[in-house]
Each structure stands twice: as structure tokens, then as C-alpha cells.
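Read the structure below first, then the notes.
In this view, the complex is presented without one of its protein chains, the others remaining in place.
Labels for the chains are A and B, by order of writing; each one numbers its residues from 1.
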Amino acid sequence: MTEARKKRITHGLMAAWSGSIIVFLYLPILCVVLASFSRQRYFRFPVPAFDTKWYDRAFSSLTVRDLVSTSLSIALLVALISVILAFFGALAFARFDWRGRRIYQRLVLLPIFFPQAVLGLALLIWFSSVGIIPDWRTAVIAHLVWIVPIVTLVISIQAYSFDPALEEAAFDLGATRWQTLKEVTLPVLWPGVVSGGLFAFLLSWGNFPLSLFTTGADQTVPEWLYAKMVSGYTPLVPTLGALTTSGAALVLILGYGSWMLLRRRKSQRASP
Amino acid sequence: MTAATESTLSDSTRPAPRPQRRLRNPGLLAALPVLIFLALAFAAPLLAVLGYSFMPEGTFDFTFPPTIENYHTVFSGSYYISFVKSLGLALVTVALLMVICWPIAYGMAKIFGRWANLMTLAIVIPLFVSENIRLFGWVLFLIKGGVLLGSLQTWLGIEAESILYDVPAIVLGLVYVYLPFTLFPMVLGISMVSREVTEAAFDMGASRWQVFREVELPLAMPGILIGGLLTFILSLGSLAESKILGGQAVIMIADEIETAFTFGQNWPLGSALSVLLILFSGTLVITLLNWVDLDRILGRGRDD
Partner (left out) sequence: MADPILRLSQLSKRFGQFAAVKDIDLAIDEGEFFTIVGPSGSGKTTLIRMLAGLEEPSGGEILLRGQRINETPANRRPTCMVFQSLALFPHRSVGQNIEFPLKMRGVPPMQRRERADELLRLLRLPEDYYGKQVSQCSGGERQRIALARALAFDPEILFFDEPLSAIDFRLRKTLEKELKDLHRETGKTFIYITHSLEEAMVMSDRIGIMRAGELVQVGAPDEIYSRPANRFVSEFMGEVNVLEVKPNGAGLHCPALGATLQGPGGQGGPGDQGDFAGGYLVIRPEYLRFLGPGETAENQIEGVLYNEYALGSRIQYQVRVGEAVFLVEKLREQRYEGQLDDRVVIGWEARDSVLAPE
């Protein structure tokens, strides 16, 4: 067998393996979607009869509305705050050379390498010892501890490819430090910032272990789902699961769609 | 050019000479918001946990004097069983993921070309679906009468036992949830191995296996280790996989901690367990992060 032939076969096998892993990753999500359309109270496969009644019920449920609004408030706030913190954090991580950078880089990464459930519990007793009663706002803080480092990393990867001469050129052309940031640094890092924000929103929207201990009396969608999975199963579990999943997909598509649209419009304006 | 002529030049074109701002390094300033936040919301809670771990049983406040009775309870009790089991599951997960991820990571870094971006996207998207929804999907797949067993029975007439609520199901869940955490650092690691270096090894007589062992594996090691460690630490402290897929087959260490804090209402004991888990994983993480060159992995050698 020739070398080229062997190579083709190995590459084919690798592609097939990768493809099956993608299937593996989506398999359970598809199961949830399938179950959400089942008419029966308890899931059976093959599904004897399909129905959308659980969706009707979910849309009219006040509990669901509360859950979604709590999750949404947390995720939006987390996305906003984390992007602001992480933008500067990433500049310190990747762009500037300063004395404490090495230690700082490692400190920032630590929360990512941390069991989230333990982190949630630690925050819970910290809040209670300083006299804060947990509600959805404390969950925002909990999410941020884990998400700010991730967004910092996402923006940092963008910042690494940033040519420092760009800022120096702007400086040299008479821009102030603030103008340089606004006119050069931010636009160049903008793709990283947008995807960082999207990451933050989606990770917060789906987070469970941190929310579990830090939302107090409020409840997010993943928490409610977990509670119902462990005890008191209702067919609304797959339905709401499928709904939050499609919500996340929608945000992802809308986010990238509007981003591409914006870019296209900009490039059209640049070249009439 | 002298300073005098320079200032006259700039005076004619600019309103006023600006001070030398470039000399002041903005690094610390930019890092400050994140650092302050992490000090208050990450370091402080950990210190609180450390503090509580030295309080007598059943206190919900800091009192004096400190005691080490919680650590005594931990070490004399049977907690080590949960710890060893968690450790074992984490190790098995890491080992499986290394083998599963290598061909994919290699393909994404070296072979798939434009398809690699699409794969990245395809692997990232499920991360945005809540972990427990995805695990619940596995319950639906594996449960008796579920997708797997249901189709086996209906179409092939095979009756089989469900693997749900036992160790294999937990391992499946861990492998499933942490696959991207092993994969992506591994991709970064492998993309640090330049094509010319592997070709050179090949050209000098190395076989495919020798190229892998002597060149690719050692050069990709930083990425592999980061991914492996991330997976190890997160599996070690995992909670949802064993609860949703494992029933009560295995009590993970995070389970014990949660029980101590919630049902047990024994914060000092939970804190002592947490401190030990944090010490164990923290030591590993700090050792590794100290060893790898983050700038090289993330920035692909900017500081050359």
C-alpha cells in the first residue's frame, strides 16, 4: 500500500471518529427534545404518540415565567459585568508587560480550575458570614467568579494577536490614551469582546452548580429542572429543557447573525 | 535632535507638550478591577471556609478558640472512601478522554483545515446547554424503555439491563461533560508542534510511532497536561453526574461536602472537607500552571 493511500485511510478514520463524537455530544440533547414532544407522562421509546401539550402548558405556566425571568436577569447582568471586567483583565493578561503579570495570569485562571459546587458552597457561607441574604443577585456574583476568568481568556486570545505597534502608532499620531483605547484597541479586540459576552451569557444561562447554593429563595431554570429530576418528576422537565436549549441556540444565532450583519454593513460603507 | 528643537516643533503643531505617559505601565491598572473582584468573591470566601473549618461543630459564626476537631472527624471517619472513589473515577475519566480526544485533537490541529472551525463550533455549542439537561438526556437514552433499550427491544428483540444508576453511567457522564475541557487544550498543544519538525523527524528515519512518541507527544505535552488536569480537578469535584446518572451508587466527595453543609447543617465539617479537597487540587493546579508557558500556548509564541 502506498504512503498516500495509508494517509488517506488514517485521515478518513479520524474524520469518522470525530463525526461520531459530534453525534455523541448531541445525542442526549436530541433525546430531551424527543421526550418533550411525547404525549405520555413517562417517556417511552419508540414514542407511541406525539403532542405539543406540554409546550402549551409551559408557556402558560407562571412558575416557568418566573424561572425564565430570573435566569435571564442573571445571565444579562453577568454578561454585561463580565465583559467590562474581562476587557481590562485581558489587556493586563496578554497585552501589557508588567511586573506582576506572571502571577496575575495564574491567579485569574484559578477559579476555572475549581470545583463549582465547592465554590458555590464557599460563597454561600461567605455571604451569610457578612450578613448578605442570598437571592438572584448573589448568584450573579457567584457566576461572575467563574465566568470572568473564562471571558478574560477568550478576549486574551484575541489580544495576543494584537500588534502593539498599532497603539503606539495612534499615540504617535497624537491620540490620547483614552482615544487610543476607544479608536484602536477596542475596535481591534471587538470580536473577542462580542464572543466573550456571548459566552458569558450562555454559560450563565445554563449554569447549575453555582446557582444551586447561591440563589436563596429565587430559582433559575436549571435549578428547577434539577429539583424535578431528583424528586417530583413532571413531563415539563424535558419540555423546559428543550425550551432553554432552543433559547440558548437562538441567542447564539441572533448574536452571530447581527454581528455578521453589522460587519457587512460596515464594510459596505467603507467601500461604496 | 535636541530637546529644545523638539519642543519648539511640537509647540507649533500641538496645543501643549504632553507628559511622558508611556513610561507609566498600565498593566496593573488594567488588572485591578478583576483582582479586586476576585479578592472579594473568590479569595475571601475561601478564607471563610478555611476559618469555619477550625470552628467547633454546629457553629454558624466565628468563635474563639479555634479547634482541629473537624479534621480529626474527617480523618477518623470513612470520608476517605468517597475521596478515593472520586479520585478513581476522575483518573478513569482522564485516561479515557486522553485516548478519545487525541485523534480528534490531532485532526483539528493538523488535518481538518477549514473543517476544524466548524468542529470547534459544534463542540462548543452543547456547552451552553445546562449540564443537568444534557445529563438528563442520557437518562432518557439509557433508562429502561428509553431510546437505547427501547429500540433494542422493539427492533432487535434484545432484552438488556440498563447501565443507569451504576459506575459505568457515571463515567459516561463525566466523559461526556468534560470532553471539551480535555479536547481544546490538547488542540492548542498539538498546534504548537510545527509541521516541519514532524516532517524532519520522519525524514530522518523515524517511523509513524516514533514521530508520535519522540516528537509530537512531548511537544504537545503542555496542552495535554492542562486539559488533563482541568478534567481531573473538575471530575474530582463533580456532583451532578453521580446524582443524576449514578443514583446513590457512588457517593462523591462533593456529595459529602454538600450533605455536610445542607442536611447535616455542619458548616465546620463541610469546610474542613472542602479545605482538604481545595488543598489537594490547588497544589496540582499551581504546580502545573507554574510549569507551563501560558504566553506560548495562548499566543503561539509571541514572546519569542
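Following the convention adopted for this analysis, a contact is a pair of C-beta atoms (placed from the backbone, for glycine too) under 8 Å apart; a residue touches a chain by one contact, two chains touch by 3 or more.
In this text, all values refer to a predicted model and were calculated from it rather than measured experimentally.
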Of the listed residues B:S207, B:Q265 or B:N290, which contacts the missing chain in the full complex?
B:S207
Among B:G58, B:G77, B:P168 or B:P218, the residue in touch with the chain that has been omitted
B:P218
In chain B, positions touching the absent partner:
194, 196-197, 199-207, 210, 214-215, 218-219
For chain A, which residues reach the chain that was dropped from this view?
2-4
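FYI, only the chains that are shown with their structure count from here on.
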In angstrom, rounded to a whole number, how far apart do the mean CA points of chain A and chain B lie?
15
Note: in the complex, chain A contacts chain B through residues 11, 13-15, 17-18, 21-22, 24-32, 34-35, 43-46, 84-86, 88-89, 91-101, 104-119, 121-126, 128-129, 141-142, 144-145, 148, 152-153, 156-157, 160-161, 171, 174, 176-177, 202-203, 205-209, 213, 221-222, 225-226, 229-230, 237-238, 241, 244-245, 248-249, 252
Spell out the residues on chain B that touch chain A in their complex, using ranges where they run on.
14, 18, 21-22, 25-28, 30-35, 37-38, 41-42, 44-46, 48-49, 52, 60-62, 100, 103-104, 106-108, 111-112, 119, 122-123, 125-141, 143, 145-147, 149-151, 154, 176, 179, 229-230, 233-234, 236-240, 243-244, 254, 257-258, 261, 267, 270-271, 274, 277-278, 281-282, 285-286, 289-290, 294-295, 298-300, 302
